[in-house]
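Up next, chain A:
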Amino acid sequence: MAVREWAGQELSEALRRELPEAVEGFDETAAWVNPSQVGAAAIFLRDEPSLDFRFLNSITAIDYVEYFDVVYHLTSLKQQWCAVFKTRLYGRQDLSLPSVYQVWKGADYQEREIWDLMGVYFEGHPNMKRIMLWEGFEGHPLRKDFL
Partner candidate 1 sequence: MQLPTGNGPLHERTWGIDREEGQMVNDLISISSEPIEVPFIEVPDDLKSNLLVTSVDALVNWGRKSALWPVSFGLACCAFEMMATAMGRFDIARFGMEAFRASPRQADLMIVAGTVTWKMAPPIRRIYDQMADPKWVISMGVCATSGGPYFGSYSVVPGVDHIIPVDV
Partner candidate 2 sequence: MYGFAMVKGLLVTLKNLTRKPFTIQYPEERARQHPRFRGEEFVWYEERCTGCASCAKYCPLGIIKIVTSPSESAIPQGDKYRLEVFDIELQRCMFCGLCVEACPYDALFMGSGFEQGQYSRKNMVITIDQLRNAEKHPSTWFRPQLEGYEGEPSSGRGSRSIAQGDSRFTYDPRGGPPLGWREVGREGWRWHQREKAGMRLDTESAEQAGAGDE
């Protein structure tokens, strides 16, 4: 049995019912969420029985020079479906997002990794140390302007 992948529109409509201010739009595969509402959206996505996204596959940040996209891949093991939501951060300095550590603990190292390599800070994460590189390393190497 194959896992069903939610279209962006479907997920954004489901989110909009409960959190109308959180949804910014959607595209083919993903729903776009307001950066400040990521925490609330995460709790809703996990706890709402009709969504039931209890498994966080991965968190990714992508550097598009003017802005950063942060992508969350989610799966529901019970309902056998998965979905993607994204959020967009403008600027290069002092970027921060609410942490989803309290919602999915699996986000722990991935958020630290994004902070280390991309320079997006996650507020509310208990331990935002550098994970891969050593303390005192200059810059965030996965950014496009590094080197």
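The candidate set was assembled so that all candidates are chains of the complex that A comes from, given by their letters.
The rule we apply is simple: a contact is a pair of C-beta atoms (placed from the backbone, for glycine too) under 8 Å apart; a residue touches a chain by one contact, two chains touch by 3 or more; residues count from 1.
Everything numeric here is computed off the predicted structure, so don't read it as measured data.
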Options 1 or 2: the chain contacting chain A in this complex: 1
Residues of chain A touching candidate 1 in the complex: 126-127, 129-130, 132-137, 141, 146-147
